[in-house]
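In this view, the complex is presented without one of its protein chains, the others remaining in place.
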Amino acid sequence: MTTPVLSVRDLVVEIPTRRGVLRPVDRVSFDIAAGEILGVVGESGAGKSMTGNAVIGLLDPPARIARGEVLLSGQPIQNIGREALRRLRGKRMGMIFQDPLTSLNPLLTVGEQLTETILEHMPVGNAEARRRAIAALEEVGIPAAAARIDSYPHEFSGGMRQRVVIALALCAEPDLVIADEPTTALDVSVQAQIVALLKRLCRERGVAVMLVTHDMGVIAEAADRVAVMYAGRLAEIGPVREVLTAARHPYTAGLMASTPLAGHGRRRLRQIPGAMPRLGALPPGCAFHPRCDRAEARCRQDPTPRVEDCGGRAACWFPLAAPADRQEAGA
Amino acid sequence: MTDARPASVPPPPGRLRRAWQSDFLWSFRRAPVAMVSFLVVTVLVLAAVFAPLVAPHDPFNPATLNLMNGFTPPGQPNAFTGESFWLGTDDQGRDVFSTILYGMRISLFVGFSAVLLAMVLGVLLGLLAGYLGGWTETVIMRVADVQLTFPAILVAMLIFGIAKGITPPEYRDQMAIWVLILAIGLSDWVQFARVVRGATLVEKNKEYVQAARLVGRSPFAIMTRHILPNVLNPVLVIATISLALAIIAEATLSFLGVGAPPTKPSLGTLIRIGQEFMFSGEWWILFFPALTLLALALSINLLGDWLRDALNPRLR
Partner (left out) sequence: MLAYVIRRVAQSVLVLFVVGLVAFAMFRFVGDPVDNMLGQERTQADIERLRETLGLDQPFPVQYWRFLGQAAQGNFGLSYRQGRPVADILMERLPATLELAFVSGLLALVGGIALGIFTAIRRRGAAANAIMTLSLIGVSLPTFLIGILLIYLFSVELGWLPSFGRGEVTGLGGWWTTGFLTQSGLKALILPAITLGLYQMTLIMRLVRTEMLEVLRTDYIRFARARGLRDRAINFHHALKNTLVPVITITGLQLGSIIAFAIITETVFQWPGVGLLFINAIQFVDIPVMAAYLMLISVMFVGINLIVDLLYFAIDPRLRVDRTAGRGT
């Protein structure tokens, strides 16, 4: 088996506060292979963006990686130092932010921002950098790229700006892209185009993509595998079709039951009772147990289960039965 | 918007006030700088108000002055008379401590009065501009814009100069204090007017004001009962910061010789007088009034800073 582009092993992010240490990311592990899109979903505050920021080394102090490993093509990068990490950013891993309106520097032309990034990471001259900048814009589908390269960000529409942002994230040809809610701030009509673009680039270039979103529709559309996060912990991870149609973790099941999805026909949407606990007030044991109708004594007493402890799919002592098992049983 | 006090919805007044005050006191207790500043301001203001009781000498009563006491260094007995003065004496033999107390009285009086004038004028014009709109607003805000083009201290100097030109020479010394108040007050109303107008424009379109208008309350009642209470917090903050600025402005004008006259010296006048003796080594005549002015201005500024954060985080 080839080394995955990104491997996260037991990652713990901590924020020391006056009222104790918070853990917005708690022992999370996952891999992303080249050319694969891993969707990361969860409610706001579940730790999805924090995981992305931790991987790329952009945690805002006092948040910090307390334990665990981040492996980029097998090399640990979580403690290689500020400067070494900076060199990797842009070159080996890129990031796309939520709001294209605020992600671009309003006072610099699109071309300036692109060539600056290319010159920083690639051994090329100014003319070549500009040529590559135009090519990058063309690749993300900006019409008349050569003419528009000297435009300022405000001269582009929202969707076009997000394409520029993607071009910027990819212009130094990274192996990994972390897309943090890349479609949330966009019009619905534009969302699909951006998802399609991400998907195309991922396939064509063999880029590993970590797609952080709370939009199940985007996950269903784009992701190959999906990771579900709850209260800083990984609840479930697996191929997207299996997780969406046959969730094993009760939280995922509840999430699916409460989300309208195409292809599921008409059905009643159910909501999960209660709310996700605040980080400062996590219950002992499984964080989901107060809201879970399958919870038993073990869920309250034993330490929080990890996915790895429970068969590699769902972090649950009593997962829902897999339809595959049922099928096998039936066959 | 989690725990912000709802400024627009008027809840039961009694409870609101109590909550507001406890909140207010809570943040006060947590700010040692604000507490120290408040203490300094209180002590200085009280000392100024009760200057005749506190001061060991009356520096402006010629009968109690002894020229032989001139230039006594602080804390040392005078070479001729053997009298000792806490902060020394000036060239006339006046007790520096007492002149500071009386000087501070004038500085604070001018400062408070000027801010009061600026506040009343600014709030009134701001309310009118915001509520009435139209040409009233245009005229008021244009005047404000033109005045804002120039630093307040320059405007104050100009007003002082004009007023001095109008006053007959024999009344000039007597009028100086009032002219100062007028000059500083008129130079500082714009800030108040701008904030009040802005808040009025916001409040005027809120439902409860519309409702008050519909039931036929007069514009005056709407302005004073409904709009004014909503702008009091920012006005209080600006007033505090303006007070420090007004005291500094008064000191500056008096120092430049276009303010309080030597017969009624404010802190600025005392510094102006003391400056002459700096070169000959009588440092205390300059040093103590200057220190007092600094302590006063700094603690009011710090208090204002804290007040701004405590009352209205949005003003930052």
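Order as written gives the chain letters A and B; numbering starts at 1 within each chain.
As a working rule, a residue touches a chain if its C-beta (ideal position, glycine included) is under 8 Å from a C-beta of that chain, and two chains touch if they have at least 3 such contacts.
Please read all numbers here as calculations on a predicted model, not as lab measurements.
Residue in contact with the omitted chain (choice from B:L108, B:A193, B:A297 or B:A310): B:A297.
Touching the missing chain, out of B:F150, B:W178 or B:F220, is residue B:F150. Looking at A:P4, A:G94 or A:P305, the residue that reaches the missing chain in the full complex is A:G94. Of the residues in chain B, those that touch the hidden partner chain are 146, 149-151, 153-154, 157-158, 160-162, 164-166, 244, 248, 251-252, 255-258, 271, 275, 278-279, 283, 286, 290, 293-294, 297-298, 301-302, 305. Contact residues of chain A toward the unshown chain are 56, 58, 86-91, 94-95, 97-99, 102-108, 116-117, 120-121, 152, 154-155, 165, 168-169, 172.
Convention: only the chains that are shown with their structure count from here on.
Centroids of chain A and chain B (each the mean of its C-alpha atoms) stand 56 Å apart.
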